[in-house]
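Handing you a structure now.
With one protein chain removed, the remaining protein chains of the complex are shown where they sit.
For clarity, chains are labelled A and B in written order, and residue numbers in each chain start from 1.
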Amino acid sequence: MPDGLFIRVDIAESVQGDPELVQRLIEVCPVDIFDRAEGGVATVAENLDECTLCDLCIQAAGDDRVRVVKLYAE
Amino acid sequence: MRFFEFEAKQLLARRGVPLPESRIARTAEEAADAQRELGGDVVLKSQVLSGGRMKAGGVRFAGSADEARGAAEAILALPINGQHPQGVLVERKGEIAQEYYAAVTWDGRAKRPVIVFSDMGGIDIEEVAEAHPDHLSRTHLSTLRPLSDYQAKLAVARTGVTGGDLNRLARIVLQLARAFREHDLTLAEINPIGKLADGSILALDAHMEMEAEARGAHRALLAELGIPEHDTRQARPPTPFEVAGAEVDAQDTRGVAGNVTEFSGSLGLVIGAGGGSLTLFDAVRSAGGDPANYCEVGGNPSVRKTAALTRLIVSKPGVEKIAVMMNVVSNTRVDIMARGVIKGVIEAGFDPADKIAIFRIPGSWEEEGFAILRRYGVEYVDRSVSMHEAARRAVAKLAGLDGG
Partner (left out) sequence: MSILIDHESTFIIQGITGREAVTMTRELLDYGAKLLGGVTPGRRGREVHGVPVEDTVRAFTERTRVDGSIVVVPPAFAADAVHEAVEAGVRLIVVVTERIPRRQVAEFVEHAEQTGARIIGPNCLGIISPGKSRMGGIGGSADATHRAFHPGSVGVMSRSGGMTVEIANALSQAGLGISTACSIGGDAIIGSTYAELMPLFEADAETQAIAIYSEPGGRAEAELAEYMEAASSRLPVVAFMAGRFMDAMPGMRFGHAGTIVEGREDTTAEKIDRMQRAGIAVAERIEHIPALLRERMGAR
């Protein structure tokens, strides 16, 4: 049986060296999935499943740098 | 939020409305002391939020301390409509020559407050309204213009009262209307106002309700009256299950997932929103189902909140399966709801495919939601299956489980 997790967000390594983008990701997400971590950005595990698929993070970073993965996709 | 009589009378007293001298007694001994202090004949009244005290035996009379002790013992031991008295109000009793009725409440049709006044007060006031309409006046108030003395005078004079009584009664009605406005009351009633043999006019009983939404604006007043913030003043105290439901709803401000009422059945309900919940609860019952709870989910609650509510319901002793059903949703998202209920069931240690009898939430983001449900093997239906039919299927599934 699947584990009751629905969303994973992958952040490319290149994002970490871009403080402006890090700030933008933290700002645009309506459900606080992004947070500062060790000088860069990390996802907040307990907020991942709140993702509304709004795409604002992807619009900010480009789909090669942030990926939103639906863990339930068939 | 309903006030006890002694609290309502405190609100009147601070406005100078004349009242019989009284004491509040929490024990029979205190009631005996109160009689001694007041002297002579007293009336003892059960302090409950329910109406019908007189008929239930919650109002007694005494002429001595011993009688008062006995009457208070009987009253304190007597629940009325399931409510245990919070004390006994002991009041000096006078000879009543005439009874009047005064109330201020909202008239939903006129969309205004209305003063209702009658010179034929007492417990049969509803019958007066029908049988003697000329003895009952209705005076609507503007919410924009200031409340003025003449409006109270008009309310009283319309029943034919004149002379000194008109002025004395109008002063009481004016203060009642001021209390209604200033404390955000939805009902302010004095029944009866009594004219005693010596000509004095007193408020003998009082009934007030404050709008629940306005409670926050009147914290200081409620604190002065000694009413704790957690005192819900509901018909019965909430069960631990219902308290837990309220805590789930309070955990964040996104949407609603709460208003839980506990029942004893085996089918847990995760249903919404307001009208949808009423419809679905009826649908489950008309299909022969036995609900474990009522609840309301709506306004696109967070996944976390829906999961917590689901966990509470699916873990309730006696619940065999849950039905997740809503009307066609607009702002609530089907996929977010699907995530929440599946997460809640898994967190409670169960398999969603087994525990969720049916999922019927059509509307915004339904394709995404249905994909999640398929992945977890949960049976779902789309908008072509009605709320009643979905409820019937859930009940039938549970019946099949009981049979085999």
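The working rule: contacts are C-beta pairs under 8 Å (C-beta built on N, C-alpha and C of every residue); 3 or more make two chains touch, one makes a residue touch a chain.
If you're wondering where the values come from, they're calculated on a predicted model, not measured in any experiment.
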| item | value |
| --- | --- |
| Where the missing chain makes contact, among the chains that are shown | B |
| Touch with the omitted chain, as defined above, among B:3, B:117 or B:281 | B:281 |
| Among B:46, B:175 or B:327, the residue in touch with the chain that has been omitted | B:327 |
| On chain B, residues whose C-beta touches the chain left out of the figure | 106, 108-109, 111-113, 142-144, 181, 184, 186, 211-214, 217, 234-235, 259, 261, 272-279, 281-283, 285-286, 294, 296, 298, 326-331, 362-366, 383-384, 386-389 |
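In this text, only the chains that are shown with their structure count from here on.
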| item | value |
| --- | --- |
| Chain B-facing residues of chain A, complex | 1-4, 6, 31, 46, 49-50, 52-53, 70, 72-74 |
| Residues of chain B defined as touching chain A within the complex | 302-304, 333, 335-336, 339, 342-343, 346-347, 351, 353, 368, 371-372, 374-376 |
